[in-house]
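Below is one structure; the comments refer to it alone.
The other protein chains are all here in position, but one chain of the complex has been omitted.
Per-chain numbering from 1; labels A and B assigned in written order.
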Amino acid sequence: MHPDSEDVQKSVRSYMIVFAMLMVFTLVTVGVARLSFAVPVAIAVALIIAAMKGAMVAGVFMHLSHEKRWVYGTLVLTVVFFAALLLLPVITSLDSLATGNPWVR
Amino acid sequence: MNIPYTVEARPDSGLANGKLGIWLFLASEVMLFGALFSTYILLRVGADTWPHGELSVPLGAVNTIILIGSSVTMVMAWASLKMNNWGRHRMFLALTFLLALVFLVNKYFEYEEHLLAGEGPNHNTFLAIYYTLTGLHGLHIVGGMIVMGYFLGPGAGLWKRNPAQFTNRIEYTGLYWHFVDLVWIFLFPVLYLL
Partner (left out) sequence: MDLAATHDTPVHDHAHHEDLPFWRKYIFSLDHKVIGIQYAITGLLFLLFGFFLMMLMRYQLAYPGQPIPLIGNWFGADKAPGGIMLPEFYNQLGAMHGTIMVFLGVVPLAVGGFGNFVMPLQIGAPDMAFPKLNMMSYWVYFVGGVVMLGSFFLPGGAPQSGWTSYPPLAVIAPAGQTAWLFGMVFLITSSLLGSINFIVTIVQLRARGLSYMRLPFFVWAQLVTAFLLLLAFPPLEAAAILQLMDRLAGTSFFLPSGLVVSNQVLTGMTGVAEGASRAGGGNALLWQHLFWFLAHPEVYVLILPAMGIVSEIIANNTRKPLWGYRALVYSVIFLGFMSFIVWAHHMFMTGMGTAISAFFQTTTMIISIPSVVILTALLLSLWGASIRFTTPMLFALAFLPMFGIGGLTGLPLGLAPSDIHLHDTYYVIGHFHYVVAPGTIFALFAGVYYWFPKATGRRMNDLLGKIHFWGSFVCINLVFMPMFIQGLGGMNRRLYDGGMQYAHNAELLHWNVVIGFAAWGLGLFQLPFIVNFFASIKWGALVDRNPWQATTLEWSAPSPPGHGNFVTEPVVYRGPYEYSVPGSSTDFTPQFEPEHA
């Protein structure tokens, strides 16, 4: 259901707060990248910050925090399959029968 | 013949048809970009070396800020309609369109710089996945701009005839636009920083 006019006024404040936080996080991401961490750590940090930014865009701008079950359910399902798509292929190439996977060079 | 729940929400699902429709579409888009991220992972894990510093971080960061800004103006364009302020809605929607255009112009210069140096998609796998990911993302920006252009232009008449339906459509456009922003929020660190 759509919030009415007064609720929207309150939402505008949260949009601005989120905007500011997104700016900050962007600068943090760039700053952190300059401190050369080991690759796995760098990846983890970058993705965590990106995930936090994403959560804010999704939760506040896209109103996902008050969304309905069908939307929420579809997205949960999507996230599970997204994770499978990202992880399983690389796992099949890491856990190889040969000493080095000859296809991946 | 009247299709129910095109504007008002169905009581048991709490959704209007278009709302569910756009979220389903976004779910499919998550899988589309997911496949490309999976490609990136597989190719990078299998590579002996992976280029660093090929892309301009400042330009990428500026584009990130531009796109986030456009997300704010987009949600404000919708909020203005909820507050019945047609003028501010027009301003915010036009601003969103403009910011998107600036993003694309920056992208154009970025591509041009590399292409002139002979660094096309065939130069190495990093650039291949870079061009594909940002290219597909760019096409999505163009798509969004076309829809915004429609609502700034010929589609604006719907506000007079059926303000609730027009507001819904702007909301759905906004959802799509925030998604495009979301993809970039992940693209930027992955391609430019890591």
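As a working rule, a contact is a pair of C-beta atoms (placed from the backbone, for glycine too) under 8 Å apart; a residue touches a chain by one contact, two chains touch by 3 or more.
The shown structure was predicted, so the numbers you read here are calculated from the model rather than taken from an experiment.
Chemist: Among A:12, A:28, A:64 or A:85, which one touches the chain that has been omitted from the display?
Modeler: A:85
Chemist: Just to verify: which one of B:1, B:116 or B:146 makes contact with the chain not shown?
Modeler: B:1
Chemist: Of the residues in chain B, which ones touch the absent chain?
Modeler: Missing-chain contacts on chain B: residues 1-5, 10, 13, 15, 17, 20-21, 24-25, 27-29, 31-36, 38-39, 42-43, 46-47, 118, 120-125, 128-129, 132, 136.
Chemist: Which parts of chain A are in contact with the chain that was left out?
Modeler: On the chain A side, contact with the omitted chain comes from 70, 74, 77-78, 81, 84-85, 88-89, 91-98, 101-105.
We adopt the following convention: only the chains that are shown with their structure count from here on.
Chemist: Taking each chain's centre as its mean C-alpha position, how far apart are chain A and chain B in Å?
Modeler: Whole-Å distance between the two chain centres: 15.
Chemist: For a test of understanding, state which residues of chain B touch chain A in their complex under the given definition.
Modeler: Of all residues in chain B, those touching chain A are 9, 13-15, 19-20, 23-24, 27, 30-31, 34-35, 37-38, 41-42, 45-46, 48, 57, 61, 64-65, 68-69, 71-72, 74-76, 79, 82-84, 167, 171, 174-175, 178-179, 181-182, 185-186, 188-190, 193-194.
Chemist: Which positions of chain A touch chain B when the two form their complex?
Modeler: Checking each residue of chain A against chain B gives 1-5, 8-9, 11-12, 15-16, 18-19, 22-23, 26-27, 29-30, 33, 39, 42-43, 46-47, 49-50, 53-54, 57-58, 61-62, 67-71, 74-75, 77-79, 81-82, 85-86, 89-90, 93-94, 101, 104-105.
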